[in-house]
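Not every chain of the complex is shown here; the ones you see sit where they belong.
We call the chains A and B, going by the order they appear; numbering starts again at 1 in every chain.
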Amino acid sequence: MKVSITRKAHFTSGHRLYNPDFSDEENRRIFGPCSNPNGHGHNYVLEVTVTGELDPATGMIMNLKELKNIINEHIISRCDHKNFSVDVDFTRDIIPTAENLAKRIFEVLDSKLPDGTLQRIKLFETENNIAIAERGDG
Amino acid sequence: MKVSITRKAHFTSGHRLYNPDFSDEENRRIFGPCSNPNGHGHNYVLEVTVTGELDPATGMIMNLKELKNIINEHIISRCDHKNFSVDVDFTRDIIPTAENLAKRIFEVLDSKLPDGTLQRIKLFETENNIAIAERGDG
């Protein structure tokens, strides 16, 4: 049996999908209204799942308070009420689609969490658009 | 007995809370991270409630398809993937708090719906922040 825990967090950010190598018309065709110049944003919901051994003394895989602190320090405090293309160093160089953001958030958290414990990131851009980044062997 | 119907709609917009008459520090103190210059946004949820007589031939107060069309034409198409302070003519001159937006959306819809039928607007900025504008005699 494999046991894992998931912690959910919320943040609000500005994003614009735009590739400067594309013409305006191509940007419009590919990214639709997400390429509008004056920006919009989303209430993102982030789910972080870690796995590991259950410690019999605490009954925990990892203290959820600690997991919450890591998510807050490395993701929420850097993204919340920020613009992904201007303010956030780990997303400034990518097109901030849900799947690109999920990939980068996975990489950031994977480097901060105990080795190999991060299993999956789920990022809700809206209730209907969701990206998942998960460890390849999972 | 009073009967009414509610139609829910979704849109995504950019907003920034900022009053140019305030100092930067006052803006920061009053609006918090919502005053960040590079913008952010929300997935707004809008609930529109209308009341009236039930037409026995259709069983309807108002055709929900028609209500949906009015909401789409006058609110969604003007706000979705837009910035309230730049792109939306009916919110450009206000500070786009949830309550200010709800007030203006009520006014726009009230002028497009049959006289006196609009009862209430509920605008979810996030799951936790909600503004309501309703007819005073309600």
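Everything below uses one rule, namely that contacts are C-beta pairs under 8 Å (C-beta built on N, C-alpha and C of every residue); 3 or more make two chains touch, one makes a residue touch a chain.
Here the structure is a predicted model, which means the values were calculated and not measured.
What's in place is 2 chains of the same protein, and the file's complete complex has 6 copies in all.
Going forward, only the chains that are shown with their structure count from here on.
Per-chain CA centroids place subunit A at a distance of 29 Å from subunit B. Listed in rising order, the residues of subunit A touching subunit B in the complex are 10, 12-14, 32-34, 36, 38-43, 80-83, 86-87, 126-127.
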